[in-house]
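One protein chain is absent from this view; the other protein chains keep their places.
Going by the order they are written in, the chains are A and B; count residues from 1 in each one.
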Amino acid sequence: MVTANSELAYNSKIEGDVVVTTADAAINWVRNNSMWPMPMGLACCAIELMATASSRFDIARFGAEVMRFSPRQSDCMIVAGTVTYKMATAVRRIYDQMASPKWVIAMGACASSGGMYRSYATLQGVDRIIPVDVYVSGCPPRPEALLDALMKLQGKVKRERSASKLLSA
Amino acid sequence: MTTTDVDLPTAVSQKFPSATVRPSLDCPAYNIPAAEALALLQTLRDAHGYDFLMDLTAVDWSAEKSPRFTVVWHLYSSTKHNYVRVAADCANDADPAMPTTTGLWAGADWHEREAFDMFGIKFTGHPDLRRILMWDGYPYHPLRKEFPLAGLPADFHDPEITAETKTGLISAPMAGGPFVATPGEPMSEAEPRAKDEAWNEQREKPE
Partner (left out) sequence: MATDFSFPDAAAKAATMPKEFEPEKMSLSMGPSHPSTHGVLRIQFELDGEVVTKADPVLGYLHRGDEKIAENMTYNQFVPYTDRLDYLAPLANNMAYAIAVERLANLQVPARCQAIRVLTAEMARVSAHLMGLGAFGIDVGAWSVFMYCFEEREKLYTLFEELTGARFTTSYARIGGLSRDVPEGWTKKVEAFCDQFLPILEEILGMLTRNKIFLDRTVGVGVISKEDAISYGLTGPNLRGSGVSTDLRKDRPYSGYEQYEFDVPIGSKGDCYDRYLCRGEEMKQSVRIIRQVIKNFPGGDWYAKDARKIFAPPKEKILTSMEELINNFMIVTEGPQMPAGEVYFEAENPKGILGFYIVSKGGGVPWRMKIRSPSFCNLSILPKLCVGNMVSDVVSILGSLDFVMGECDR
């Protein structure tokens, strides 16, 4: 009876120096614990994003303190703040420049749905231009909520079939 | 609280007989014809010590009123610690224009660009009058009263992104909101009604 084991368990006494696991588990484990965000910090949520990166709500525990402003070097785009129509083209361009695999966290009400800015200038949700993986509600979401979103994203990545995507593409 | 500028009203009325007192709840305010606005502002700055241009803005009194647009300047004196408000109506309702104050204060540059962007008021003599808050190709002037809060459909300013995402500016889904009351009418009319809507239960969503 063989069940798909997504856990990476290692007992050196039994396995010695060899770890036997699925490719998916190994690849997803690596991706999860070094999820480098691309902070698309636009408005007030950017301040909470910075607070999450600071010493009280350390995002470095999750391996994600490397806030790379370069899209080529980042895995996850955190859209933090209101996306206006003027900014939307820049956001889409930067998303296109990110190397795959890439994920998107829409942080806050404004990024998820336009928030309280139902007006002529605000994009009503960043999912109109880029595909979003996790939505975080709040205005602004507490840093704990953002960390919860990061953990949900990690859960999502854990269930992906990365090996087949890598080897087939 | 603070002292008022007592010689200002007499000085202004002597030099500018066409200036009338504008009703105001706090600081002294003057209405002046557009042609003399610049002269009045210069006098206030040079002769009366109102050295700061704090704000330059415009008000749209709605398409039914004439004159429709009023440009309002707020000056502050750092020595006397007083404000004065100067308001001038734009002559033409369909194509409003006003002389620029960038010669007096360099900061007026961006304020006038914003008034142009939001209302469409052209400031004659401005060195570089283009939009500042919306992008250059945006077809509307958002703060005009007939422009809905939800906005009107348009394209992104970058045609590549428009082609890639196959979307553009939409009218924000108001779904009957925002609900605001209309002042000064009988209660049945003054109740909060959907003031500005792109679509609601009675009207279909525009394509």
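As a convention for this text, contacts are C-beta pairs under 8 Å (C-beta built on N, C-alpha and C of every residue); 3 or more make two chains touch, one makes a residue touch a chain.
These numbers were taken from a predicted model, which means no experiment stands behind them.
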For the unseen chain, which displayed partners does it touch in the full complex?
-> A, B
By the document's definition of touch, the residue of B:36, B:55, B:93 or B:155 touching the omitted chain is B:55
Thinking of the whole complex, not just what is shown, which of A:30, A:139 or A:166 touches the missing chain?
-> A:139
Residue ranges of chain B at the interface with the undisplayed chain = 1-2, 22-27, 29, 51-55, 57, 59-60, 72, 74, 76, 78, 81, 83, 85, 105-107, 109-110, 114, 118, 131-135, 142-143, 147, 149, 178, 180-184, 190-192, 195-196
Residue positions on chain A contacting the omitted chain are 40-44, 46-48, 50-51, 54-56, 69, 81-82, 84, 86-87, 90-91, 94, 116-117, 119-122, 139-140, 142
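Note that in this section only the chains that are shown with their structure count from here on.
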In angstrom, rounded to a whole number, how far apart do the mean CA points of chain A and chain B lie?
-> 42
Chain A-facing residues of chain B, complex = 133-135, 140, 142, 147-152, 156-158, 161, 164-165, 167, 169-170, 172-174, 177-178
Chain B-facing residues of chain A, complex = 85-86, 88-89, 92-93, 96, 114, 118-122, 124, 128-129
